[in-house]
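Below is the structure I would like to discuss, written out as structure tokens.
One protein chain is absent from this view; the other protein chains keep their places.
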């Protein structure tokens, strides 16, 4: 059975203790709220998308180390990316969490996960996958509001 | 485990083959229909009650040997009895079927089951108790229409 | 033609070696409920002895292990009926709840006064009463597909019956007549008319290869206990787009995203339709039942049952001629090994009691299909139903036992 070190990598705890891009963005930034129905965690994502590029992102809400660090790393990873790049990243991240599958076409696109790789160990704790993915689902919702 | 002879006494088969009091009674006789929801059997009871006495009773419907013979014996047993005597008999019969309980007061009242004793073996076949009791429940309903 | 090795299959079912009064059990009531193989019992015991824990709620390893096993069962069900996605499979308490879920959740959202739902004369009460309840509640109209004299659906008027209908709900196999209906054709006819197709697979799924995508069905309901699985669990499969658009059915834990004093929002599929603690051990047992059946092969099971059906039809008519009336089709291509019959005027209840003396278990009654009974002109029938663990020799025991019924009732 997997142990705690698989889960609580140092980089994760670092993002948990010092979350990046915390805060809010005023309208016209889009805003979405996501719930983890199992534990009550809530994530808010504010997104400033212009000309197909994520100019800014802020994250609010509360949750466990996994959901908070995932949100923090996500915010770093998507800032400055095009909407298409962000969508590819979401897909890549979810496939790392084993809830989406990569096909050949996906595999040929280069997507860097960077720090996010640290969350790989979460897959071994199925109940925590929902924690890791919460901010990404919320991001997707905010994104679809921004690019209807 | 109980065997068939406990169930199919000769007298039961006799009533099954030659049911007594088959037929209908014209209004103002009361009329009730009972269903055995498990097997689809249907019993109809026509009751002519005057001055607190069951002057006549007729039985219709269709069913297995147990439900039909029970209805036939019942019709013989209640004909000519007062409504109170009939109610006591119903209670006695149902307690023989182990679905009602006799208390001390009941035990002191003399009620003759006669031929109906032959149905005692049905208790060992719980699923068939519903067959044996069907006509008695229908009788009770017809009775409560007759004596509101 | 590979016949099943019934002798070794029987060894997997502990109850089949039980004797009553020194006679072996001849269990011919599997259309009612089926017996359980050791693999299913073991999976349930193992869960309870070794890895029982809450599902989808707690974070510790024991709970993760249990959640994995539980969701693994959902995946097994998905594979078994070839559903596109695992989250389209909802665990219910039985097929009845699954059909009620469709009638009430989909029905209340989509049906109003005068809207038409088409059923058939051979439906089980589980696929009738919920629609009656909906009719009483909101004035929908029910139309009925009649039967041919040999107990198949009479499709002559189908286009007219379906005209303007919103749903067509029908069984894939009759629990009384054994008739297998042309599901793919019926789904196509429903869609042609703009109706959704709801398939009651209770009797079909345990005995045949099921492929909801090949059928192009919209909903499929079935029960675990009829396919060698545990009691206490049933399955609803539904097309994702339909399930997504439906309101929840039962409210409570697990089916919510958020609850406030003034309202709630629902969770994603399948949780949305799984309120409260699910049948955890039962799901795991169902998964084991499916693996057990897959190990034998649904194609082989169907082939075996066709053989037994064919033998039964021949034997009973040869031995009893006009003394027996077997309802339903005589062509085993369009029927399963479930036989309702009338025998020498003996009431089915009495007949079943007499057969029981030889330890032959058949059901007597209306089989939860009273409208069909009226079509057949009977208040009840006796029904012998065969499964993968039954073989031709049991047809012979049944026939011998039928013969003995005559003695008692003196015909």
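Letters A, B and C name the chains as they come in the text, with residue numbers starting at 1 for each one.
The working rule: a contact is a pair of C-beta atoms (placed from the backbone, for glycine too) under 8 Å apart; a residue touches a chain by one contact, two chains touch by 3 or more.
On a predicted model such as this, the values are computed, not experimentally measured, just so you know.
Considering the full assembly, A:3 is the residue among A:3, A:52 or A:114 that touches the omitted chain. Of the listed positions A:40, A:80 or A:114, the one in contact with the omitted chain in the full complex is A:40.
Those residues of chain C that touch the chain absent from the view are 14-15, 18, 20, 25, 27, 29, 32-33, 35-36, 40-41, 44-45, 48-54, 57-63, 92-97, 99-100, 103, 124-126, 128-130, 132-133, 136, 142, 144, 223, 225, 230-234, 248, 250-256, 258-261, 263-264, 275-282, 349, 352-353, 355-356, 360-365, 368, 370-371, 374. Residues 1, 35, 37-38, 125-128 of chain B touch the missing chain (whole complex, contact as defined above). Seen across the whole complex, the unshown chain contacts chain A at 1, 3-4, 7-8, 13, 38-42, 62-66, 125, 128, 131.
By definition in this document, only the chains that are shown with their structure count from here on.
Distance between Cα centroids is largest for the pairing of chain C with A. Chain geometry summary: the mean Cα position of chain A and that of chain B are 73 Å apart. Taking each chain's centre as the average of its CA atoms, chain B and chain C sit 37 Å apart.
Computed from the mean C-alpha positions, the centre of chain A lies at a distance of 43 Å from the centre of chain C. Residue positions of chain B in touch with at least two other chains are not found.
Residue positions of chain C touching 2 or more other chains: there are none.
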